[in-house]
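Right, chain A next:
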Amino acid sequence: DKLDDIIASGTLRCAVVLDFPPMGMRDANNAPEGFDVDYCNDLAKALGVTAEIVETPFPERIPALMSGRVDVGVASTSDTLERAKTVGFSIPYFAFEMAVTSNDAAGIKSYDDMKGHTVGAVAGTYEAIALEQQVTAWGEGEFRPYQTQADVFLALSQGQLDATVSTSTVAMANVKTGNFPGISVVGKAPFDTDYVALFTNRDEYGLINYLNLFVNQQIRTGRYAELYEKWVGGALPALTVPNAYR
Partner candidate 1 sequence: MIEIQNVHKSFGPLKVLKGIDLTVEKGEVVTVIGGSGSGKSTLLTCINGLEPIDSGRILVDGTEVHARTTDLNRLRQKIGIVFQQWNAFPHLTVLENVTLAPRKVLGIDKAEAEAIAEKQLRHVGLGDKLSTFPSRLSGGQQQRMAIARALAMSPDYMLFDEVTSALDPQLVGEVLETLKMLAEEGMTMICVTHEMAFARDVSDRVAYFHKGIMAEIGAPEQIFGDPQHLETRAFLASVR
Partner candidate 2 sequence: MFGYTFQWNQALARLPKMLDGAVVTMEVAVLSMLIGIALAILLTLLRLSGARALRGIATGWVEIARNTPALFQIYMAHFGVASFGIHFSPFVSLLIGITFNNAGYLAENFRGALKAIPETQTRAGRSLGMSQLQAFRYIILPQMLRISFLPMTNQMVWAVLMTSLGVTVGMNADLYGITQDLNALTFRTFELFAIAGVLFYVITKIITLGARLIAARLFRY
């Protein structure tokens, strides 16, 4: 099966989204770096093979997997039931809290202040779907989806958006870069925690099993905490859900 194939071939090819700091991004030499990049490298090490990072934007993740261009997705992918009809997910390897980032000029101090404003998020993401529903429920203001996280923050700093909801890690990372003057993280968004998982082909049970154990081992060995501290910092989010098995 695929697990054997990977070991036999000697390379593990990971789909990683590279405009999603700090999970995936580029350094000044335009080389890939970030949490997901390290995570893939760890997985390759565990398998005893070398890692190959394949840059894959959000919409491209599934075709890349299906075509066999990549073996595993380490791409901050929310494990929705809808998607699980198409691909096979591991247990969650990361969890995002949602944060509100606003343009200082808009005077937004909290999630509820966004009512009536123009807000946006990355098209098709967990938070975009939730936020769009919220704007509809408020009945005023406007919701805009952009293609990439970068475009969202560009629009935010240009003042085209008054606020955005994104994963708190991403929000912090973007504000920290200093690329976007005049924006700040102003609070949490009351959305459910967004659990993201590794994925591979739906029928590769052997590999999925391996991935599950790998995620577990990363936590046990403290590597998860180490990476979290390196790329994100702060309180380590729990990856288990109270009162449920997985």
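On the choice of candidates, all candidates are chains of the complex that A comes from, given by their letters.
Quick notes
Keep this in mind: a residue touches a chain if its C-beta (ideal position, glycine included) is under 8 Å from a C-beta of that chain, and two chains touch if they have at least 3 such contacts; residues count from 1.
Worth saying up front: this structure is predicted, and the values here are computed from it rather than measured.
Interface record for this complex: partner of chain A among candidates 1 or 2 is 2, by the touch criterion. Residues of chain A touching candidate 2 in their complex: 58-59, 62-63, 66, 80, 82-83, 85-87, 120, 123-125, 129, 142, 144-147, 151, 154-155, 158-160.
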